[in-house]
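Below, a portion of the complex is reproduced, with chain positions unchanged.
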């Protein structure tokens, strides 16, 4: 798994500009996670400027966690612009399945442009396939280890993208190859926006690596940082240490601690 | 005061889904406070989805700290939906008295639906009663221990809700019974959004307990966590430790440290 360490090295060398159209709750967190990692975040959501911003960015992160119609219009415009310019895009369908607005917005974005990667939990990805994903708010209420791997593969085939179904074990698939990532820590579930941070970091890796490897590398890097940060036993301090380790972690440590296997 | 500890236990067992329509400044903080406590937050503000989100939520938190007309419309729709569905609602009238928009929005929300609890500072609650509440921005510029208790009782009677007037001592009243809560720490005033966090946590307790006891339990739990967090002498570290203690605190500790008395 040396390529995971190589991908992290490339992120820090390139310092990619990652354009985020994301939700209000996590903006600060995803910006700080990207900066700590070594990337350069920019947030811009006005339809008047998203086209220009995409054109100077290295990748685009779309996160539907706090939608409204003007933001949806901007997301659509940005996804189209990125597709035309060949810039990679990662989509986080936060809360798909919880409300029609979220499910339909995610679906529309998938239809109108080239999405490189979708990262969501079991309920969210299920909802995109029209399956009974018992989404409970923005948290996944149901998670099946047995079916998560198949879900990732099926969704990847259906949408022609890489799909990451994250949970206790993450499954990342391009429809043909599927990786399982077994890193992470339960305190990630006690801090808001950790899934969104994983998505944003995937955006940084997409600027330097092809989508399947980029996504696995991003999840491993983020989750190894979380494992190190879990020396703090409680969520407030854990959250702070997560940024510390995103900054301090080196490629050797990530490779050494990576728990990745082909499925 | 065993019921305070029982309420906390119930929150952690039920893990209620708390729908927040709140202000931009504190969204991240209130989400993290709810997660740390053991509840499940969701933020959604689009008028297209607030009805659905209320229907799957266990309670609703409305906080007017950064208003604009589309958000007001969504708050109105959400409060109506919650009233129809019998879901408890807590209102935080941030900055009522500082501008007409805030005072009138809070008043309109109170008129159009069943609000279970109002939590504000002395100036804000005074403003709702049309009294000369010398609100200074969103902070209360005036606080009278002698009159705060009466204000809580009077406002509770006027609006037919539970009212919490928080400050050095908090007074919580349903118009008949009034409790004084003497927990808390002055560093809470040096971190933004601590009042909003108290309101959000009240939303979690409203999902498991009747409004008067829920509000007292929420304030005591939050403020005992703050007392423990004040081992950090400075606001940055205090803020981080506040999440740690919201997560780590147990019912026994809350009951032991509670400073609650009937008025």
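When the chains are written out, they are named A and B in that same order, and each has its own residue count from 1.
Here is the rule we go by: a residue touches a chain if its C-beta (ideal position, glycine included) is under 8 Å from a C-beta of that chain, and two chains touch if they have at least 3 such contacts.
Here the structure is a predicted model, which is why all the values come from computation and not from measurement.
Student: If 2 of the identical protein chains are displayed, how many copies are present in the complete complex?
Tutor: Every protein chain is the same sequence, and the full complex holds 3 of them.
Following the convention adopted for this analysis, only the chains that are shown with their structure count from here on.
Student: Could you please state the distance in Å, as a whole number, between where the Cα atoms of chain A are centred and where those of chain B are centred?
Tutor: Result: the chain centres lie 32 Å from each other.
Student: Touching chain B in the complex: which residues of chain A?
Tutor: 23-26, 28-29, 65-69, 95, 98-102, 136-139, 189-193, 233-237, 239-240
Student: Sort out for me which residues of chain B touch chain A in the complex.
Tutor: Going by the criterion above, the answer is residues 17, 19, 24, 27-28, 31-32, 35-36, 40-46, 48-49, 52-53, 56-57, 70, 239-245, 247-248.
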